[in-house]
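One structure is given here, and the rest of the page talks about it.
Missing here is one protein chain; the remaining ones are kept as they sit in the complex.
== subunit A ==
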Amino acid sequence: MYEEKITSIIEDPAQEFDIVVRITREEDIAVARQMAKQLAQEIGFSLADVTRIATAVSELARNIYRYARQGRIMIRKRLEDRDSPGIEVIAADRGPGIPDVELVLMRGYTTWERSLGIGLSGVKRLMDSFAIHSEVGKGTVVITEKRRRTF
């Protein structure tokens, strides 16, 4: 399941992203967050949503850096629906994978010493859709999306 997802996302040349940030250093977390913010602003998200999206990207990028050491944040505009454009954020890594996905989505659960344990569950709350594919020893892919609300 993970393998299919990551192959279709990373290795298919038809999959184009507006932003790809390789996460290899701590500083890359802030870079990913800044770039996500810019793109969300460009799409016309409200300031509240721009902040939600930037915060979600920050959490996803930090998880990659912490648990997988390296991976990618990929972001693209979704403009097919002209009435409500959106933004898709994908976090992919070939790290250790997550044995129990349900467990890590529980608020307050963490394997990291200095952590609130609300990163992934927070992302789920901040974004409109959230899917996670993970396999132990292979890696993790998180796919999330947010739609711009029409005013």
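Simple rule for what comes next: contacts are C-beta pairs under 8 Å (C-beta built on N, C-alpha and C of every residue); 3 or more make two chains touch, one makes a residue touch a chain; residues count from 1.
One rule holds in what follows: contacts and distances are computed from a predicted model.
A chain of the complex is left out here; the name its UniProt entry carries, from "ABC transporter substrate-binding protein", "Tryptophan synthase beta chain", "RsbT antagonist protein RsbS" or "Peptide/nickel transport system permease protein", is "RsbT antagonist protein RsbS". Among A:V50, A:I73, A:I98 or A:V142, only A:V50 touches the chain that is left out of the view. The residue from A:M1, A:A30 or A:L79 that touches the chain not shown here is A:A30. Considering the complete assembly, subunit A touches the hidden chain via residues 26-27, 29-30, 33-34, 37, 47-48, 50-52, 54-55, 58-59, 62, 107, 114-116, 118-119, 121-122, 125-126.
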